[in-house]
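A short worksheet on the structure shown next.
All protein chains of the complex are present and in place, except for one that has been dropped.
To keep things simple, chains are lettered A, B and C as they appear, and every chain counts its residues starting from 1.
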Amino acid sequence: MGKCHAAAWNSVRMIFGDTPPVRLVHLGEVNQALAEKKASEFGFDKASGDWRAVIDDPRVDVVSITAPNAFHKEMALAALAAGKHVWCEKPMATAFEDAEAMADAAARSGKAAILGYNYIQSPGVRHIRRLLNEQAIGEVNHIRIEMDEDFMADADAPFSWRNETSAGYGALDDFAVHPLSLLYNLFGRVSHVMCEMTKPYATRRAADGSSRAVETFDAASALIRLENGVSGTLSVNRCAWGRKGRIAIQIYGSRGTILFDQEQFNQIQLYLAGDRPEEQGFRTILAAPHHEPYGQFVPAPGHGLGFNDLKTIECHELICCINGTVANVIDFNAGLEIERTVHAMAQSHRERRWLSLS
Amino acid sequence: MGKCHAAAWNSVRMIFGDTPPVRLVHLGEVNQALAEKKASEFGFDKASGDWRAVIDDPRVDVVSITAPNAFHKEMALAALAAGKHVWCEKPMATAFEDAEAMADAAARSGKAAILGYNYIQSPGVRHIRRLLNEQAIGEVNHIRIEMDEDFMADADAPFSWRNETSAGYGALDDFAVHPLSLLYNLFGRVSHVMCEMTKPYATRRAADGSSRAVETFDAASALIRLENGVSGTLSVNRCAWGRKGRIAIQIYGSRGTILFDQEQFNQIQLYLAGDRPEEQGFRTILAAPHHEPYGQFVPAPGHGLGFNDLKTIECHELICCINGTVANVIDFNAGLEIERTVHAMAQSHRERRWLSLS
Amino acid sequence: MGKCHAAAWNSVRMIFGDTPPVRLVHLGEVNQALAEKKASEFGFDKASGDWRAVIDDPRVDVVSITAPNAFHKEMALAALAAGKHVWCEKPMATAFEDAEAMADAAARSGKAAILGYNYIQSPGVRHIRRLLNEQAIGEVNHIRIEMDEDFMADADAPFSWRNETSAGYGALDDFAVHPLSLLYNLFGRVSHVMCEMTKPYATRRAADGSSRAVETFDAASALIRLENGVSGTLSVNRCAWGRKGRIAIQIYGSRGTILFDQEQFNQIQLYLAGDRPEEQGFRTILAAPHHEPYGQFVPAPGHGLGFNDLKTIECHELICCINGTVANVIDFNAGLEIERTVHAMAQSHRERRWLSLS
Partner (left out) sequence: MGKCHAAAWNSVRMIFGDTPPVRLVHLGEVNQALAEKKASEFGFDKASGDWRAVIDDPRVDVVSITAPNAFHKEMALAALAAGKHVWCEKPMATAFEDAEAMADAAARSGKAAILGYNYIQSPGVRHIRRLLNEQAIGEVNHIRIEMDEDFMADADAPFSWRNETSAGYGALDDFAVHPLSLLYNLFGRVSHVMCEMTKPYATRRAADGSSRAVETFDAASALIRLENGVSGTLSVNRCAWGRKGRIAIQIYGSRGTILFDQEQFNQIQLYLAGDRPEEQGFRTILAAPHHEPYGQFVPAPGHGLGFNDLKTIECHELICCINGTVANVIDFNAGLEIERTVHAMAQSHRERRWLSLS
């Protein structure tokens, strides 16, 4: 993710044209040698083997935090305390209290502090938001959202740190935060959850050849209810063979339906009940300059953005945030809301009952 | 559905070649005139305005029951008592006790008594069953099944009998029985359910122009667990604009994934983790003579069966059932199991808790 | 195809309701035993081992000709001479002169004489015709049509009669007649052709193990121009691995585009330049009761017709033809036009130049 942030910073002005010049000032890594290698590759002026040096550097205005999750809180608090803006990768923190501390610090600092929930940035998702605002599909009454990948699907893969409780709940905190960011971005807060977490593989082979019980939950399914009254389901699975970066959303409204899948994020599907009945059908709409900010990247429709472009858009939104213009971001406050939902889902699983988030 | 059964009876021998000649003996309708009109159109020898005349007819061996659900029990009990085989449309009955009585009567009769769950009959679904038996995708660990249509989606449609409690729960009994028949057919019994039913539209306009509260639930979502340990979700929605006959199934296993959608029932999708990594991908497999009993209908692959063909296959399975050969059917016993699950789901909704079906 | 015709005759009244009762009177086969077996399976009253007995049978009104192509002319002429209506499978005849004789005989007879070009019968294609008539996509200016299957794709399959010159040109007469029937049905006559036929496999292994030169052309590509001024391409390939019943049509107009693929013949795709620019996209329109005559088969949209249903529709059109009502058929006259185009394409290939059909 470090490379991904660097690439975004490196491209944002060239792509959007409306930002001040961006300088890659100071790169921190776990040791000086690695820091220097990366700084050279990425084009940073300076390199340090201690992340605190970056935060102490007076020339630094914004700090990108792409270190392991366990460091997020400490780094973010230090950066905010030093008067820097912060761009922190998700999930926010390993413990809810840490996330709270981060949101508090951000609120007190008056600085921009956002999380790397880049899936909300695609022109497709942004156009869905516009369609919802315009009531193109009427009142939404039902949603389903799924996120599936297969990076944990190999039953023969050895037991790893990802299978230990110390790594978190599993699919829920590592994964469900993405669909939750989309729900938050499109609809607002989740109010009620009823979740079950499951283990596709109960055991895995340990290094010594023995069978060891998997402690985390690689799949989770939930009934949800949003604060706006809409109900639906949220499902995540890290053992879903064949799914590579699927985030499938179904949005049902009183006048139509919207479908989206992140694996084909350069398109959305739209069904309008207002079309002539004989020709009603899901329209496959390719991303185009009509769909902001696609046109900043390519002038012709249907040519496609890539995953890294979403990060460049996110970077641009962060700059908007810093400049005080309206921005489409998941800030630390929204991020805390997402964390709260995740923990409520886990609690709902443990207690086998509906939980309210209000 | 009467026409659909008649067409199946009419075609089954021509298509399969291995059944005895089938005679359309006696058609019953609500009155003599209509009965005669239909008998002429469908090619029945005789017509009666009283369904009991059909059951009393000694030349009749099998009775197709396609009357409204409220008549299923009475007709089925009478037919079984008269020593006829019974082919009854779903859902089995309006009350669980009625379904129990029907299953009891069928068990005592020794006659074939099956329900019209035709979606289990497609060559695609049958091939999925074969793939599961062969462990082509290893051990299944997670499933998701959805059924969506839009025949109740028009928010401006007037309040109707379908919106009254007397019509049943709503999407659950009218609709969810189909995905439940597929689950039963592919995996066996459901053991635990956690369901929420919802109302996409809280009110509808009554004939007198007033707004009237909708009493039934046009959508339902459930967390489920099967007796074989597999977990997943089941979702149904009759207000899903753009969905016409969608029954989407995702089956995740330890060595691959199977996808199916009834709207494209002449194909299945299969991902095999055993394929060379560089070329792993979902295969779109078109129905072909390889997939029984497609070849009985068309000798060339990819030419497609239609909805009515599924009913002809079902009819053929019923004849197998009567002949005592192994048959792929939802008999009254299995149908009772499906009804039991539906009622447990509704109870789970009311009590807002997980329910066990064991 | 005999079974297919029998099934259509058997179902047509039940499905459409508006035809007179249909009786399966007399079945002819190559010998008496086979004729009797088939007559029993298909429900015919009588069976003969000589096809002339069928034509001589005064109770027979319509003759279905599903014998090998070499017999089409003789049978059709005899049937027409005997005052029967004729439903003959395609291609019309093995020689152009034979097709001419058949068209002449049909014209003189005053009887209905149609060919089995069933792909023009799907609700999707019929709706495309309506859209074209309504100028929904404006003036059509460009088309592309492809037909591909893979039944000759196995390079290791032995040399067979299909590879000999006596079997005809190859893909062109066996295969291209289908897309040509669609072009004729949707747009009218082809006026100019520039074709090249090719041999995906130059040789095949003969029974004695030797390598033998393939004489027919399993693929053909053509530039075409229609009488209405529209230009485009027509391509066919019987060695196209993975294609099972593909007939892909692209129709470009001044206000939109229509796409169709026979492998998914229960849907069409439509792009309308008149839709709001931000939401323009190809609509996937599922066959529904809106699209005649889908509703005769199934009352609910999106449930799908099958290949055999197309034959039932064709049978119904034949009955309309016999009754003198407007019918959507390829009669012997239109069939002759298709044959003429095929032969012109072959000549164009031989002479390596554009040929005019006017």
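Points to keep in mind about this one:
Throughout what follows, a contact is a pair of C-beta atoms (placed from the backbone, for glycine too) under 8 Å apart; a residue touches a chain by one contact, two chains touch by 3 or more.
Just so you know, these numbers come straight off a predicted model, no measurement behind them.
Among the residues C:A6, C:A47 or C:C239, only C:C239 touches the chain that is left out of the figure.
Note that of C:M194, C:A300 or C:L357, the residue touching the chain absent from this view is C:M194. Within the full complex, the residue among C:D56, C:D154, C:E227 or C:E292 touching the omitted chain is C:D154.
Among C:K37, C:R129 or C:R144, the one in contact with the hidden chain is C:R144. Residues of chain C in touch with the missing chain: 137-139, 141-142, 144, 146, 153-155, 194, 196, 198, 200-201, 219, 221-223, 231-233, 235, 237, 239-243, 250, 252-257, 271, 273, 280-282, 352-354. By the touch definition given at the top, chain A reaches the unshown chain through residues 3, 6-7, 10-11, 13-15, 17, 21, 40-43, 149, 151, 243-246, 263-266, 286, 288, 297-298, 300-309.
Listed by residue number, the positions of chain B touching the unshown chain are 127, 131, 136, 267, 269-270, 272, 275, 277-286, 290-291.
In this section, only the chains that are shown with their structure count from here on.
Two copies of one chain, chain A and chain B, form a contact in which over half of the residue numbers belong to both partners. Distance from the chain B centre to the chain C centre is 35 Å, each centre being the mean of its Cα atoms. Per-chain CA centroids place chain A at a distance of 40 Å from chain B. Along chain C, residues 286 each make contact with two or more other chains.
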